[in-house]
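Only a part of the assembly is drawn; its chains keep their places, and the rest are absent.
Which chain is which? They are A and B, in the order written, and residues in each are numbered from 1.
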Amino acid sequence: MSAERMKIGCAGLGRMGKRHALNFLQRTPRAELVAASSPDLTELEWAKEHLAPYGVRLYQNYDEMLQQEGLEAIVVASATAVHAEQAIKAIEADKHVLCEKPLSTNVEVLTRRSPNPSLTLPQKKPHLKVMCGFSRRFDASYRDAYQKMQTGQIGTVSVLRSQTCDKLDPSGFFVAYAQFSGGIFVDCSIHDIDLALWFFGASSKIRSVSAVGNTAVEPDLRKHNDRDNAVGLVEFHDGRIAYFYASRMMAAGQEDSTEIIGTKGKLAVNTQPQQNLVQVYDASGVRKEMPQTYYDRFEYAFVTEANEFTAAVLDDTPLPLELTAAVQAVRIGAALQESMVSGSKIWFDENGNRLQEARL
Amino acid sequence: MSAERMKIGCAGLGRMGKRHALNFLQRTPRAELVAASSPDLTELEWAKEHLAPYGVRLYQNYDEMLQQEGLEAIVVASATAVHAEQAIKAIEADKHVLCEKPLSTNVEVLTRRSPNPSLTLPQKKPHLKVMCGFSRRFDASYRDAYQKMQTGQIGTVSVLRSQTCDKLDPSGFFVAYAQFSGGIFVDCSIHDIDLALWFFGASSKIRSVSAVGNTAVEPDLRKHNDRDNAVGLVEFHDGRIAYFYASRMMAAGQEDSTEIIGTKGKLAVNTQPQQNLVQVYDASGVRKEMPQTYYDRFEYAFVTEANEFTAAVLDDTPLPLELTAAVQAVRIGAALQESMVSGSKIWFDENGNRLQEARL
């Protein structure tokens, strides 16, 4: 292992952008954060204080940052709407890319029907490392579960249940957010869908999706074709079943849990959520506090992600997850969202083509 | 409270029949088991040893037992296929009835389209107590959860997740059993459906059902239109959602758990299953054992059921659950089973009538 370090720039300095920037600055020994960009002046003010003193150059314009000499990689942590565009530009500029999920809210952007297909572009530049940041793939508990499944501890995996449930944000922020997020299945369940593709295998072929949702706390979500509670059912051509629950109204905190159910056992990840190892005994009973946000829950997964992406670039080793899975996840998420809104079950053939007529 | 005791007979002495008979004999102080019937000679042999010494009269013929003088009530614990018929005969003979679930595997038997409608019959004899034995309604944990919901601790209930998962029986018994059970949704999920009707309110109107299933361990189940893993999604006209998982392949034991999700909190029942309060620390980690069967889990609920049914009869007080909910549960279970087999989503209007054409 050489002492050489990967020079990376961070696109976007919002909530997640700040975290990625600091992780690459302070917690990724083999990386060197050399640049950061944001169109937002307040975010740049923050960066002047927290990044610039360590030699990070700041840009208001993403395209200018891409020109910085010596820059080798970009972490795309901007608004979801520009993920795909910025990732494509970075690839065209011959940079390695770590892109926040989802790649896009629109499958078309990602596939051959698009003029700038992000999927085919990486194929033309196989020397580049391009990864979508599904943080759970880097979480120690999910990895332990995956390794246990791989060694056969639970037999053949047949059913997966997974949920991404956010604590209620009473500010109503998520109504405005829904306009651009792609909807609850693309924004939240995308993680659970990715887990299904990981545990079932990336070659799993979707057969049908159906979904329902309601607006228990925020009826205005319907304006953007969204819901605050949603349950989706996905069937694969080999018979495996995945089912998902997403919610934006949890009272206690972030509750992201998964069960992987096999013919010889079950692996449960975080079905007993907890902030830490403290239990409080008081007049109300025995109590554990919960993580309040997904970053509370997955902070170290993001650090691992930064370090492993860096290692893959420097050592030219395979990335821990393939881009095709990220595209497939967006496709499934968008189909679930459509099924929830239309009420119709959606079918696919074994080649992944959507069947236009309902199968009876 | 008088010292008078209710005289009851037990129809059926199979696995559950024996338990009901002994519960009424030994653990129901206000009841007196005076009769028991079974067409099976081996079962009658058992009864000669365990029931007859305490004054219980035995019958091979159910109809004869119904004639026994002084008999006031019948617990129907025979094969599922004869539940409805025996219950109807008992009502006709003017006996109170506690009937094991499901009332029937066939909705028609239970409704006005049938020549001997079990539903209308009780309405003609309002002095009789007729109850379907959904054991979870009598379980201390479910009751505590219900009471907490009623006092508003979790706000408005919007989503219910529930599962009934049996330990794998490697003898393959359940393949033969599937022929008569009505299928996994009618046999297993019926409990979860009943919970949804309980927690959402008996007047909840079903809007749509969709379901998928697979045969992960026993492909022969397909011969009887059944599956060993099934996930069902039920939407109600008021927007509430219930989703169910049933399985016959659990490795660790019986795993019946439920989450009731409201706008201000969540109640989880048995999402950390355990046989008792022992934990074993050894080289494999820290471990709790699980109940192996539903009776391990619900033994005391059955005792409570026997005692409360007896009290309702003796004191002429309302039964803890209404017969209409039991009929509605069979209807939903049968629709889920059909949806799983056909692949089609099934819709209902607000009057409970099935919509013949898929709604788009």
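Quick note on the criterion: a residue touches a chain if its C-beta (ideal position, glycine included) is under 8 Å from a C-beta of that chain, and two chains touch if they have at least 3 such contacts.
Remember, it's a predicted structure, so these values are computed and weren't measured experimentally.
Colleague: Whole-complex copy count for this homo-oligomer, where the file places 2 chains?
Modeller: Taking the entire complex into account, the copy number is 4.
Rule of thumb we're sticking to: only the chains that are shown with their structure count from here on.
Colleague: Averaged over CA atoms, how far is the centre of chain A from the centre of chain B? Could you give it in whole Å?
Modeller: Between these chains, centre-to-centre, one finds 41 Å.
Colleague: Inside the complex, what are the residues of chain A that reach chain B?
Modeller: 154-156, 158-159, 161, 208, 210-217, 229, 231, 233, 235, 239-241, 243, 245, 247, 249-252, 261-266, 271-272, 342-345, 358-360
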